[in-house]
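With one protein chain withheld, the remaining protein chains of the complex are depicted in position.
Per-chain residue numbering starts at 1, and chain names A and B are given in the order in which the chains are listed.
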Amino acid sequence: MASLGALTLFGAGALTACGQRTANSVSNAADALLPKTIPLKAQTPDIAGTADGVPAAFYKYPAPFRSVEKAPLNGGTVTAITNLFGTAPNSRDKNPAWQAIEARLGGKVEINAVSSDDYGTKFNTMVAGGDLPDLMLNDGSAIPNIVEFLEAKCADLTPLLGGDAISAYPNLAAIPEIFWKNTVQAGKIYSLPIPRNLTGGSGFVNQTLLQKVGLSSTEEIKDKDDFYKVLKDLTNPSKNQWALGSTKFGMTMMHHIFRTPNQWRNSNGKLTRHIETDEYLAAVEFAAKLYKDGLYVPGSEGWTKSQMVNAFISGKVAMIYDGLPAYTGPTGYGRTLPAANPANKAVPFIPFGYDGGKAQTWLDNITFGTVMLKKNDDAKLKEVLSVANFLAAPFGSEEFLLLNYGVAGTDYTMDANGNPIATDRALLDTAVPWKYLAAPQQVVFDPSDRSIVDTLHSAYSKLIPLGVADPCETLFSPTQATEGSKIMQPVSDAATAVIAGRAQIGTLKDAIAGWKKNGGDTIRAEYEQALNA
Amino acid sequence: MTAWARNLRAGSERPVWMEKPKPGMQVVKLAALVIICFMALYPLFAVLATSLSSQTEIANNNGLVIFPKEPTLAAYRTIFAGGVVTDALLRSLVITVVGTALSLAVTVCMAYGLTRRDLVGGRFFLMTALFTMLFSPGIIPSFLMVKELGLLNSYASLVLPTLMSAFNLVVVRSFFMNLPQELFEAAKIDGAGDFRILIKMVLPLSKGVLAVVGLFYGVGYWNAFFNAMLYLNDDKWPLSMILRQYVLLGQPMGDSAAVAEIAVPSQAIQMAVVVVSLIPIVIVFPFLQRYFTKGVLTGAIKG
Partner (left out) sequence: MSSNSQTLTSVAAPDAVTVKSPPAVPGKRNGRAKKNKPTQRRHSLMARIRRDKVMLALVLPGFAYFVVFHYIPLAGNIIAFLDYKPYLGFVDSVFVGFDNFGAMFSDSAFWVALRNTLVITGLQLVLFFPVPIVLALLLNSIMSKRIRNFVQSVVYLPHFIGWVIIVAVFSEILGATGVVPHVLENLGLPRFDAMTTPEFFPFLVTIQAVWKDAGWGTIIFLAALMNVDQELYEAAAVDGAGPWSRMRNITLPGIMPVIILLLILNLGSILSVGFEQIVLQRDNVGPGAGEVLDTYVYFHGIQDGQWGPAAAVGLVKGIVGLILVLGANKLAHLFGQEGVYSSDTTK
């Protein structure tokens, strides 16, 4: 019908000219020349960061210092496309913060802010249309064949940033090496990192409820049977209270307790997928038991994030899984739980080993994403990198204050302690997604309450040393790119069914075997090849 | 009978020939109506009430409040502060009005043109229209077409790509073809041209279908977000995109750490945006309603 008509429109000859199968090559990040790390002489944090990545902590906003002297642009324009998390911002002509930032930059930045759900669609459509902006966010899922795309359309930044070259961009140089590793593909630096605090954590627990059953911290839990007892004590349906309730069962928490590998386990060059390990099955079986015994709120696996947040804030659920960034700030659990009920306090969940030993957390939040630069001449690339340098101004700098809090007086006022207090219009003015184009290393900061900062910092210092990275994070496997989600979907569906009690563990084992057969083994081979290259 | 019931009765317009309703039947009907109205109003009431509550109250009530204990307009203040929502609302209004007018015009013209059974190429034109209901072009080809026409990031890209719905076309055509043709034959004999018949005779008799199809187009434009998402930058977003952005933030699919990036807006704010987008529809609907309900056009078709 329509398709036949379409073919004739193209003409028979055109089909034979259709492209040759391009080499979908495997690639490894290891041998790139990474930028040298040049720490900035920033303000002294209240608690210093550590070499293995535990972030610095601040109780109050330090006295701002200027980190960028010269305006990066000279009247030019930089275009970008990135995610929009949060409300649509005020447009430029109504946004004093945007105008102030562009004044400091010395030029204009045109940002195409796309809702994260739509990013894949819009990004690929834009690419198909042929017009690429200067800066492009790679959120990790929009471009399956990333190496091909990078090589075809993006600039190799190694000559401009590798080794000592990065000293031209001091704010970017202050970002430690571990974050730059994620920007490498096929042996070259192709993008800029958006750093995060290395681990997403193991979830949160309502400390007040925990204390009611005799514990002051989850670290006191000895093993999985002890854990089971604690959860049972925390569950009281007649009082509208359950121990657990999270989207998709909050399995990350369980996996940390059972020491499931972070995506892949690397034993001397041999790779095993996490779903193939005994630990994975043990975690799933444990969760299934918990669900069967009514320790999860029934139906909670299908909760939207709003529903989970509500349940936790109101005290309906004692433990949830949510990323650690959700702890601080005005909408963070640190503040919202006491706001709902002054007796309640939320703390990060510190996991323990299922067998009494140590837990194993995941370094699954090293970067939010990376930002690619379009191929361009050197002069333009340097200009774009200068803008990125501005945007990556560290916490405590004037520029950071401007980018994240807006214009003094209009968007915020400084209180007696030097902390910015947001005004009503701040939310919309600061919603422009600068921080998803370039960003500094994160810190722990919440001026409202010292204990929030202490709690979170202490959690990071406990969780990060327990963390393992994904050995394949900076490798590329073509099959994983084009089939990865598709062949993993039946496994996660089976796991959900097993935990919810709709299926037996055999179904999951079958699904895992299916994964191996339908591409998993190929992916493993490709990754091993890249690893050992 | 209470005064209230008598009052309701007073509005009755039972024709002379109709039997008196049996009381049993009345009760059943009334019960059914009460249930229906309850089902329709309950979610709306919940939305409105939630938009007036504080986050704490919402959390304590599992996300849907029915009776806010301390109603507050904080959510509305937040979304209207800075003018993003107001601007989007105005934009949506203009797009809806202009879009509906254009769509109606094109649809009416084409539908009328296709009413002639022996029109040259009539069957062909009708088939091409029907076909589009079943096969739609993909996202990328549509995008490329809009780009080629230079309509990217323009308001025209919200109207032109979805100018006419074949569904509505078929509906209007069907209605036109069932008007009394004798009237039009008579006018033809008197020398009236096709266009004149359309304007002076067909349209005045078609208020019902125009109201209904106009409503469908209007609602379509008001709720449409896909074209806006694909073709516009966020500074031109209509209200539907703003609303969608708020709602999407509350329901990310997945549990990765990246999901924690999202500072979930207070549900009060999400609900407030829903209410705001509902208000124009609630205002407009009663005006249109009289064009497609009984009591207005009875007998208008005849003579």
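By our rule, a contact is a pair of C-beta atoms (placed from the backbone, for glycine too) under 8 Å apart; a residue touches a chain by one contact, two chains touch by 3 or more.
Computed from a predicted model, the values in this text were never measured in an experiment.
*Asks:* For the chain that's been dropped from view, list the shown partners it touches.
*Replies:* A, B
*Asks:* Looking at the whole complex, which of A:Thr44, A:Ser216, A:Asn236 or A:Ser485 touches the chain that is not displayed?
*Replies:* Answer from the full complex: A:Ser485 touches the omitted chain.
*Asks:* If the missing chain were put back, which residues of chain A would it touch?
*Replies:* Residues 1-3, 5-7, 9-10, 14-15, 17-22, 120-121, 124-125, 127-128, 141-145, 148-149, 152-153, 240, 248, 297-299, 301-302, 304, 307, 481-486, 489-490, 493, 496-497, 500, 502 of chain A touch the chain that is not shown.
*Asks:* Using the document's contact rule, name the residues of chain B that touch the chain not shown here.
*Replies:* On the side of chain B, residues 7-9, 11-15, 17-19, 21, 29, 32-33, 36-37, 39-44, 46-47, 62-64, 106-107, 109-110, 112-114, 116-142, 144-145, 149, 160-172, 174-175, 177-181, 193-195, 198, 208-209, 211-213, 215-217, 219-220, 223-224, 226-227, 247, 250-251, 253, 271, 274, 277-278, 281-282, 285-286, 289, 292-299, 301-302 touch the unshown chain.
The criterion applied here is as follows: only the chains that are shown with their structure count from here on.
*Asks:* Approximately how many whole Å separate the CA-defined centres of chain A and chain B?
*Replies:* Going by mean C-alpha positions, chain A sits 39 Å from chain B.
*Asks:* Sort out for me which residues of chain B touch chain A in the complex.
*Replies:* By the definition above, chain B touches chain A via 55-56, 58-63, 77-79, 81-84, 87-88, 131, 135, 139-140, 143-144, 147, 229-230, 233-235, 237, 241-242, 244-246, 248-252, 254-267, 270.
*Asks:* Quick check on the complex: what are the chain A residues that touch chain B?
*Replies:* Interface residues on chain A, with respect to chain B: 1-2, 84-92, 94, 112-118, 121-122, 124-125, 128-129, 139-140, 196, 199-201, 246-248, 250-252, 304-307, 309-311, 313-314, 316, 321-326, 329, 331, 336, 339-340, 364-365, 368-369, 424-425, 427-429.
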